[in-house]
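Have a look at this one.
Only a single protein chain was left out; the remaining protein chains are all shown in position.
Up next, chain A:
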Amino acid sequence: MRQVAVVAFAQTRHSADDEGLSEPEMILPVLDEVRERTGLRRFGFTCSGSCDYLAGAPFSFVSALDALGAWPPISESHVEMDAAWALYEAWVRLQHGDVDSALVYGFGKSSQGDLREIMTLQLDPYYLAPLGLDQVSFAALQAHAAGADRAALDGIVWRSRRDGRANPYALDLPDPEGEEPEVGPLRPYDIAPITDGAAAVVLAAGDLAWELCERPAWISGIAHRIEPHYLGMRDLARSASAADAARAAGVGKGHVDVAELHAQFSHEEIILREALELPDGTAVNPSGGPLAANPVMATGLIRIGEAARRILDGTAGRTVAHAASGPCLQHNLVTVMEGQS
């Protein structure tokens, strides 16, 4: 495989409320930031991730292209998925050998609708969606199946919120207090907050990566897997697809300083830690993770960006980033990044 690295990452200061910005307005600053940081104005390939249902209108990515200022015309694609998969598509495109740089971005404003109900629409439309089970109810089924210990869940939430308060881009959420369950066994604070935000990453191959930054975050492995859609066909207490993706990406081939996990519910962190076989010494979600800021469709890309940032700034040698899609961690993408001196 051709050597490809994350060389720049930017994210918005995420918001819990609609701040009145359109999606293109939200994207512009992060695009500007990665352009400024790399000095690149043109990229060999561009790919974005978003979801029309968040805006409640088709083709929401079209206006994002206006923000990008795609002129002269660019080589560009879009995935209707979290932008972590846009990064995967861009990484694949860089493997061809004819282009050396890629711009990846993702965005979402979940403040504009009722996210829990919207996510119900991704279920099988004939058999599952009509049941009316919302996203949190599905997650609660999984939390129950996993039999997670309340003290462990509380620990995850306390740590995530504390780390999030130290992260200028994440939400400023107070320490959780004893509350009634939202959907048992999940309490309101076990659930990622509604968040608006965007993120951008620049990938570069080979020599260009060295030219653009002192310490590129080299992608040593990246892989993703999906599982059956129907919850009855899966062992909900485990994530077989995350485990397969982690093995394919080579997570276990070395120590892991930092892991950024796309855990939108506290129990998911426990399932993912086990699936990725993360050693005890690994710092999990030091950014605060999705429980401190969850701009849907950018959250997975932010995990990659946060994990890369620690290599770029020299505070970590080898990191892992995880992105998830589908109900109850149906689809998982794992990226391993390493620094070279």
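Just so it is clear, contacts are C-beta pairs under 8 Å (C-beta built on N, C-alpha and C of every residue); 3 or more make two chains touch, one makes a residue touch a chain; residues count from 1.
Everything that follows uses one rule, which is that contacts and distances are computed from a predicted model.
Peer 1: Look at the options "(4Fe-4S)-binding protein", "Threonine synthase", "Acetyl-CoA C-acetyltransferase" or "Cell division protein FtsQ" and return the one that UniProt uses as the protein name of the missing chain.
Peer 2: "Acetyl-CoA C-acetyltransferase"
Peer 1: Hey, which of A:Gly132, A:Gly155, A:Pro181 or A:Pro228 is the one touching the hidden chain?
Peer 2: Residue touching the absent chain, from the options given: A:Pro228.
Peer 1: Which residue among A:Ile74, A:Leu141 or A:Cys213 touches the omitted chain?
Peer 2: Per the contact definition at the top, the residue touching the missing chain is A:Ile74.
Peer 1: Out of A:Phe61, A:Phe107 or A:Trp218, point to the residue that touches the absent chain in the complete complex.
Peer 2: A:Phe61
Peer 1: What residue numbers in chain A mark contact with the hidden partner chain?
Peer 2: Where chain A meets the chain not shown: residues 1, 22-23, 46, 51-53, 55-63, 65-66, 68-81, 85, 88-89, 92-98, 118-119, 121-126, 128-129, 223-230, 233, 240-241, 244, 325-327, 330-331.
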